[in-house]
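All protein chains but one are shown at their positions in the complex.
Labels A, B and C are assigned to the chains in the order they are written; within every chain, residues are numbered from 1.
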Amino acid sequence: MTMPRRLPEMVLGRKFPKITIDQEKCTVPFLCKKCLQICPEAVFHVTRVMKYEKRLEEMDPRIDGYFVLHATRRDRCTVCNRCIDVCPVDAIKIEV
Amino acid sequence: MCYLCDQYGDQQYGNGLWYMNPYNYARNMYKLRLPGEVYKGPEAGIETGEFERTGPTQDDLFAAIEKGDATEVDNIIKALDARSRQSGTPGQVLPLKDALAVLDLMTCIGLIACLCRKGVRAIDERNEHEYTCMGMGVGMLKWERWPERYKGGVKFVNPEEAQEWTREMDRRGFCHILMLFGAPFIGGFCQCDYPDCMALRNAVDLGIGTLKSHYVAQVDYDICNGCGICASRCQWGALKFEATTRKASIDQFKCYGCGLCETGCPRGAITLIERVNLPALAEVW
Amino acid sequence: MTILRQSAPVIFGRKFPKITIDQEKCTVPFLCKKCLQACPIAVFFVERVMAKEKRLEEVDPRIPGNYVVVAERRDRCTMCNRCIDVCPVDAIKIEV
Partner (left out) sequence: MCYLCDEYGNPEFGGGIWYLNPYNYSRNMYKLRLPGEGHKGVEASPETGESTGPTTADLLNLIEKDDREGFDRLVKQMDEGMRQGGGGQVLPLKDAEKVMDLCSPIGLIACLCRKNWRAVDERSENEYTCMGMGVGMLKWERWPERYKGGCKFVNHEEAKEWLRELDRKGFCHCLMMFGAPYIGGFCQCDFPDCNLIRWAVDFGFGVLKSHYVAQVDYDACNGCGICASRCQWGALKFEVTTKKASIDAFKCYGCGVCETGCPRKAIELIDRKSLPALAEVW
């Protein structure tokens, strides 16, 4: 059975918006969580810093740099700029 | 039947449904390591940093789409789908009645905080009342080894409590997806919704990963009075309200058979029928 | 750039069910309308018989043969057989 047909967000040749997150400014994303909860398309994703030797320790979200924000589903981003408006430290930049 | 049933199902138990086969819950499942693979199965949890991924990632897929290379997009989707089948990570959608049956077979059920909601919506589930995820199997007994993953601790429950809790989740509108950590070892039972659950999201957006359930929803037009409650519960975009006939209409090719519309309908107008009974859906998983 | 506004995956190579409607038995479909209103995904389509020179005349649905039922969207048919159960004259046959 051949693969399902492509879906709209997989329109070939479509350029996805480039989302850059300034890690110096955005230090405690898990506590702040403003952009994560405002994005209508749930583009962002917060994970703990993936260090192998630290894998058995609990990570305290209050400590800078233990959690890091990614824009994993940037193909869903509609550049509505809600995250930029809501971010208290202006860490997010989006270029179409 | 679905590929999991073909491999792990047994006709004696639950006429071939793989999750009804008690041998898939046996203790020895836990040691089942595919030869040559390190940290597969429950140890290689997403939080461990050791979850090495072979093959293409989502960024490769985005790059291929942006480049506009059709064959590469197809190949990457095939590879992503093959890998999720081989490691069996996102398993299969289960309706409520099957979910309750599975909880009878399973031992060592622990309510835990959900990983996806923590990552996608930064929701911090710290105490027992907020947990929306469920860890299953003997692997849960080692939960102290992963303090980050089980930050709020684990609430071990007996099957009755687990079933009551699953009914509560169903009332709220979460789909029940059985998660495998190295098929057929069942490691988790997720309560999912769109777009928070990554397994559900990849299934709806990219068409890979989570398998449809063994059932498909069907509306009984005589009973349905067009109240529309079911429409808000469908996470798959398969159920629409047909204004002309004032009835709910289900696109059975998109329906994942999660049964939320069936349990949500106050008049019982929607019933889940076996996917096998609809020949056209035989290969639609 | 190819703009594919496709939103449902089409599975290529899939054989659709063959639906045959016996025109001798099904003579006044527009009055009967049972299969048309029972099908959960509206596979059937009733249209008047298209005689070009008679296009400016009104067609009476009571007269047998003026309207005919066609299985227009048989790609959506899931063979749930509701139409077969509901048809008073057993005019519908569906094979895989």
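Definition applied: a residue touches a chain if its C-beta (ideal position, glycine included) is under 8 Å from a C-beta of that chain, and two chains touch if they have at least 3 such contacts.
All values reported here derive from a predicted model rather than from experimental measurement.
*Asks:* Going by the stated contact criterion, tell me the shown chains that border the hidden chain.
*Replies:* A, B, C
*Asks:* Out of A:31, A:49, A:63 or A:79, which is the one that touches the chain we can't see?
*Replies:* A:79
*Asks:* Which residue numbers on chain A touch the omitted chain?
*Replies:* 2, 8-9, 11, 14, 16-17, 37-38, 40-42, 76-80, 96
*Asks:* In the whole complex, what residues of chain C lie against the chain that is missing from view?
*Replies:* Considering the whole complex, chain C reaches the absent chain at 1-8, 10, 12-16, 29-30, 33, 36-37, 41-42, 44-48, 50-52, 55-59, 72-76.
*Asks:* Pick out the residues on chain B that sit against the missing chain.
*Replies:* 117, 121, 123, 132, 172-174, 193-196, 228-235, 237-238, 240-245, 248-249, 251, 254
Keep this in mind: only the chains that are shown with their structure count from here on.
*Asks:* Starting from the mean Cα coordinates of chain B and chain C, work out the distance between those two points in Å.
*Replies:* So the centroids are 36 Å from each other.
*Asks:* Rounded to the nearest whole Å, what is the centre-to-centre distance of chain A and chain C, using the mean of the C-alpha atoms as each centre?
*Replies:* One centre to the other, that is 48 Å.
*Asks:* Could you pull out the residues of chain B that touch at least 2 other chains?
*Replies:* Only 68, 207, 283 qualify.
*Asks:* Hunt down the residues of chain C that sit against at least two other chains at once, touch-wise.
*Replies:* In chain C, residues 1-2, 9, 11, 14 touch at least two other chains, as defined above.
*Asks:* Once bound in the complex, which stretches of chain B touch chain A?
*Replies:* Those in contact with chain A are residues 47-50, 58, 62, 65-70, 73-74, 77-78, 81, 118-122, 124, 145-148, 151, 195-196, 201, 205-207, 283.
*Asks:* Spell out the residues on chain B that touch chain C in their complex, using ranges where they run on.
*Replies:* Going by the criterion above, the answer is residues 68, 207, 216, 218-219, 221, 245, 249-254, 273, 277-281, 283-284.
*Asks:* In their complex, what parts of chain C are in touch with chain B?
*Replies:* Touch residues, chain C against chain B: 1-2, 8-9, 11, 14, 16-17, 37-38, 40-42, 76-80, 96.
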